[in-house]
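Have a look at the structure that comes next, please.
With one protein chain withheld, the remaining protein chains of the complex are depicted in position.
Right after this comes subunit A.
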């Protein structure tokens, strides 16, 4: 219970904090129909692609900014400390159908959003003066939040998918300082790696999406 209280509650807080984390789950229940506040826009896929480009263009800078801000030994031991070994990271199949890719994208962004929320929270404590890093983390989280909204909207409006099961990474609140930094660095390394693949997949997968929108 202690672990639950220490980890889950902050996590939930983070997840519901608009500027700190991505939305973890589609709100709609399993058997509910998709309901949005207003009709989704028609060019969602363009927007999703642009968002992926946007994320991809800043991912490496964020990674560098992060490990630089942590100080030694991180910059000189990237291979050991920031190796993108993240367990339970949602899979992505670049050659899948658009619907499947969108669902996988949703899971990935939800995972990343929650993890970024944790990292942002930790960094504000561990590196309170790294304002540039905080700003970049917030901007990335905001973009991910927008991406989730678009993906949800698209899944809902086009594929009528109202519910996607998501998984989150480990909570870092009960970890020591070094572990927090290390987990953050590993996550951002993974993010940099994954987002490049995903962005590339959606850049090349358009034809299929347009040819078989209902697949």
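In the analysis below, a contact is a pair of C-beta atoms (placed from the backbone, for glycine too) under 8 Å apart; a residue touches a chain by one contact, two chains touch by 3 or more; residues count from 1.
Keep this in mind: contacts and distances are computed from a predicted model.
Of the candidates "IER5L protein", "Small RNA 2'-O-methyltransferase", "Interleukin-6 receptor subunit beta isoform X4" or "Glutathione S-transferase", the chain left out of this view carries the UniProt protein name "Interleukin-6 receptor subunit beta isoform X4". From the options A:69, A:82, A:105 or A:153, the residue with contact to the chain not on display is A:153.
Touching the missing chain, out of A:41, A:80, A:93 or A:160, is residue A:41.
Contact between subunit A and the unshown chain involves residues 18-19, 23, 27, 36-41, 46-48, 50-51, 53-54, 57-58, 138-139, 142-143, 145-150, 152-153.
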